[in-house]
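Just one protein chain is left out here, and the rest sit where they should.
For reference, chains read A and B in written order, and residue numbers begin at 1 within each chain.
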Amino acid sequence: MLRAAAAAENLAIAVLGQAGAVLPAFGADGQLSGQEVFSQQLVTGLSNGMIIALIAIGYTMVYGIIELINFAHGDLCMLGAFLALTIVGALGMAEWSGVGGVGGVVLLLFSAAVFCGGLNWSIDRLAYRPLRKASKLSLLVSAIGASFILVNLGLFWGGLPMDVFAGGGSSAAPKDFPALVSNRDVLTLGDVRWTLNDLLVLAVTVPLMVALTVLVKFTKLGKAMRAVAQNPTAAQLMGIDVDRVIGSTFFIGGALGGFATVVYSLYNNTISFQMGYRMGMDAFIAAVLGGIGNLPGAVLGGLLIGVVRSMSDQYVEARWTNAVVFGILILILVFRPSGLLGAKLREKV
Amino acid sequence: MAAPRRRNLLLPGIALAAAVALPFVDSRLPQEWQLSQPVVDVFVYAILGLALNVLTGFTGLLNLGVAAFAALGVYAFAISTCDIYPFQLGFWGGLCAALLTGAVAGLALGAPTLRVRGDYLAIVTLGFGEIVKDVLVNLEPITKGTQGINPLPKPSLFGQDLGATGQYLLILGILLAVVVACRSLERSRIGHAWISIREDELASRAMGIQPDRTKMRAFATCAALAALAGALMASRLSSSGEPNNYDFQLSILALCIVIVGGMGSIRGVLLGALVMVGFNSILLEKLTRAIGTPDAPMPDALAHAQGLEKVGVFLRSWAQNVLVNPTNWKFLLFGLALVLMMIFRPQGFLPPVGEHEDPPKDADGAKGKGAAA
Partner (left out) sequence: MIRRTASIVAALTGAAFLFAAAPVPGDGGTLKIVSSLPRTGSANSQTTSMVNGIKMAIEERGGKVDDWTISYEDWDDASPQKGNWDPAVEAANANKAAADTQIVGYIGTYNSGASKIAMPILNKAGLVMISPGNTYPGLTKPGTGEPNEPRIYRPSGKINYFRVVPTDDIQGAVAAEFCMKDLSAKKAFVLHDRELYGKGIADVFKKTSEGAGMQIVGFEGIDSKASNYRSLVTKIRAANPDVVFYGGTTQTNAAQILKDLRAGGCKVPFVSPDGTFEEAYIEAAGKENMERDEKGGGGVYITFGGLPAKELKGEGAEFVKRYMAKFGKEPEGYAVYGYEAARVLLDAIDRADTKDRAAILAAVAATKDFTGPLGTWSFDLNGDTTNRTMSVNTVKNGKFEFVKASGTAPAQDH
């Protein structure tokens, strides 16, 4: 992977060296020009957006099938990050390099995915399944409760006296997640950098999104999921084991969260027991922005949020960024009340 | 109908008598058993819960940003009463300012979002909450940012300082007034319109109810009452606190109060406030204080242990560092309580009874079409 990256870099320098001549604004002179700033913000925004999108897909899948705003989703991802950090610490993965390093990242991705999937399935079994017949809002409160429990588990986990966590009373402190994927440039355009980190985000999220689309569109399980989403009663009458389908959805949604959280941790290099709040919130906004239950919508929503955040940090002021994001969200929903790609809600007749 | 009606009045009567008697009994108890101060918090949160209940319980519109209305109430109260501003309207003037600001904010949020439904509305309200919080932090020249505005007038009557018991009774009185107002609204033409919107918007439109106007009224009422609750919070603290004190977590707490108590039921909301606020400020607090904080953590001897012994040292060290401290369990206990309450009483402790026998159904019965497409 590293060698490939080096080759790609050489190629890029060869190609873009020419481009640099054509585009004078993009000079590698250490001084960022206006266009360079814009392009860099776009790159950062898209990478951040793709991570949000991956979490949002898990979010929106669960929403699509049982209409639950799953407040615990972000905190589930947080626990996945703690698992990944524990594995990194236990195996001494920070020292691994070359093929081993790539293998390590793959190992992290899959262990976190299985863990988060399994955990999400269990949460559904324990906290949501007893409430299938209850009102949607009771389910919501149960999810809020689950989220508090997960946060506390993260606090306990962070206090584990392992070398990686440094032990002591600082269980609540943010933890450093070793930079297993280096921050070296893969492509540069003047002073605009697209690094191995950004490549990692792309290399994990895009295949997963494709795989998921295939799963939902073309497999039997996907068909069952769509059927349950449309009408659980009718699906049951057609012989679909509804609880099993819902369970599988929770597993897949959680697993996606697991993948996403490893990418998040490798990209940001810090985890803390309270990071789930923002992860879940961003995913929620992305899912709604795209149209809840709509997978391409969640991706679009995630990318949009990532880019808007970057641009607002640059061209407005960082302190207004949240307000800008939510302002745009409200505006979009006022004019498109069911999200960007959401199907129009038909009035009940 | 006569028997149930009498029973309906008996329990609230006893509860009210107990609430009135509490501060008088309380002052004779040993200090650690005095409860009247946390109970005033319960009253204030009950008003916030009742506010949300109008919008979410009666009208079926999920609001995840009720804290924003409370925050606006806090700042309206603070700016209109604090002596660093020119207004200085006093306690009651401040309450009026808060109510008014709340109602205007409710209309301002309600009007553009009439078309937005269900969970899309939920996220619009959530976003509104975040925007209000950020604006309050960032508009420093007016709001003093995170500094907070203080001092603010304590609850008073005719300019008289009431003392702790007087303030308790005054806030109880305001809560009673809010309860009576909600009860009358629920039984009025407006309340029936709200509930019919919740049950079936299309059918109620066919019956000649104007959904837009009805929803706007619900928004304004909810926001005004929430702002009132905010103003009372600020008055009790004699400080506006920081805008971050009125964040999403407060909205979530209000929502939990409504749903745990029983959505759409006024008595339920009152009980919900007692349970949710009492859980932390009375139960968890007593619990942690009874257990006490353990001695400071010991140094880790992990590096020197071998094999199985290492596991033992590891676990013991973990337990000593983290698990024995009861404050580290608060999130877990709070969350567990929420999940268990929902599993065993999904409809809430006291769901609505009587005229509206059915527990509220989901706001939009139609499931999202084309899901997972």
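The working rule: contacts are C-beta pairs under 8 Å (C-beta built on N, C-alpha and C of every residue); 3 or more make two chains touch, one makes a residue touch a chain.
All values derive from a computational prediction rather than experimental measurement.
Shown chains touched by the hidden chain across the complete assembly: A, B. In the complete complex, the hidden chain is touched by one of B:93, B:112, B:145 or B:211, namely B:145. Note on the undisplayed chain: of the listed residues A:114, A:172, A:203 or A:221, the one touching it is A:172.
Only one residue from A:160, A:180 or A:279 touches the chain missing from this view: A:279.
Considering the complete assembly, chain A touches the hidden chain via residues 31-32, 37, 40-41, 44-45, 47-48, 51, 148, 151, 155, 166, 168-176, 178-179, 183, 191, 193, 195, 197, 264, 267-270, 272, 274-275, 277-279, 282, 309-311, 313-314, 317-319, 321-322.
Within the complete assembly, residues 31-32, 34, 37-38, 41, 83-84, 137-138, 144-148, 150-151, 233, 236-239, 241-242, 244-245, 247, 249-250, 252-253, 280-281, 284-285, 288-289, 292-293, 295-301, 304-305, 313, 327-328, 330-331, 333-334 of chain B touch the chain that is not shown.
Heads up, the rule we're going with is that only the chains that are shown with their structure count from here on.
Work out the mean CA point of chain A and of chain B, and you get 31 Å between them.
Across the complex, chain B meets chain A through its residues 56, 62, 112-113, 115-120, 122-124, 126-128, 130-131, 134-135, 137-138, 200-202, 248, 252, 255-256, 259-260, 263, 296-297, 300, 302, 314, 317-318, 321-323, 328-332, 334-343, 346-348, 359-362, 364-373. Against chain B, in their complex, chain A makes its touches with residues 61, 63-65, 67, 69, 126-127, 130-131, 133-142, 144-153, 155-156, 159-163, 167-169, 171, 216, 222, 225-226, 229-231, 281, 284-285, 288, 292-295, 319-320, 322-323, 326-327, 329-330, 333-334, 337-339, 342-343, 345-349.
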